[in-house]
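The other protein chains are all here in position, but one chain of the complex has been omitted.
Up next, chain A:
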Amino acid sequence: MSSRLATLLGLSQGPEDQQHLQKAFEEGRKTPTRQTTNLKMSPSPIKYYYDLMSQPSRALFIIFRLSGMPFEDCVVALRNGEHLTDDFKRDINRFQRVPCINDNGNKLAESVAILRYLSAKGKIPEHLYPKYFVDQSRVDEFLEWHHISLRLTCAMYFRTVWLEPLLTGRTPTEAKIEMMRMHMERNLDVVEEVWLESSDFLTGSSLCVADIFAACEIEQTRMADYDVRIKYPKIRAWLKRVRQSCNPHYDVAHKFVYQISGTGPQAKL
């Protein structure tokens, strides 16, 4: 039994959804399923299980690449239900979601927990996730805040406008879309007015993991044809800065988002 809310969030899909998703993907992309990236030789790199359609998967992908951390690429095709198999549940992640890691037999789920674990292991540079506890707590404050606010509402909007119609063949009512937009914009307002009130990035004057997690959530709404740049000048300028600071990895992580939405940043970096 999977949680309906999880399903709503696009965190997991039932097997019946897979066919539709598969089809959508075949149409949306022409590149092969498995990419080989970052397979540097190292004694035993961390196994990273992810799908670039998942927001936190993208965030960690960008963070690992920026950190120069070698990892073994383990792509999990959510649209094929690869996370729903018994094998996946037993051997990879009992919660049947991505992202997750396996560090020499030590399995860990939850993107933020993974980030902290790898940071404590010295794999993430300090400028991305500070080690000094006072500075770290500022970043933590955002990471903890974002789950039930920005992440939830952007994901619901994406789900309502893009994923659900795809799965059910029914278009949502205007009223429902409007309500989802309202919930989401209430949180985008907080990003614009509070988090970005007086600084170039969410928790200070330079890029950190908070910016990457947030940007990946917001980018997801592109696929639902939402353009955050229209109403939010600070977010617009900030997103540009985040992308620039993270590229080329940002664009690699978002290639399916760009393809499916038929939008993408015009400028080549």
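Just so we're on the same page, a residue touches a chain if its C-beta (ideal position, glycine included) is under 8 Å from a C-beta of that chain, and two chains touch if they have at least 3 such contacts; residues count from 1.
Please note the rule applied: contacts and distances are computed from a predicted model.
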The complex's invisible chain, by UniProt name, from "NEDD8-activating enzyme E1 regulatory subunit", "Postreplication repair E3 ubiquitin-protein ligase RAD18", "Gaa1-like protein" or "GL17152": "GL17152"
Omitted-chain contact residue, chosen from A:Ser54, A:Ser67 or A:Ser111: A:Ser111
Contact residue for the chain not shown (choose from A:Ile62, A:Leu78 or A:Leu152): A:Leu152
Hidden partner chain, residues of chain A it touches: 1-6, 9, 11, 94-95, 106, 108-113, 116-117, 120-121, 133-134, 136-138, 140-141, 143-145, 147-148, 151-152, 190, 194
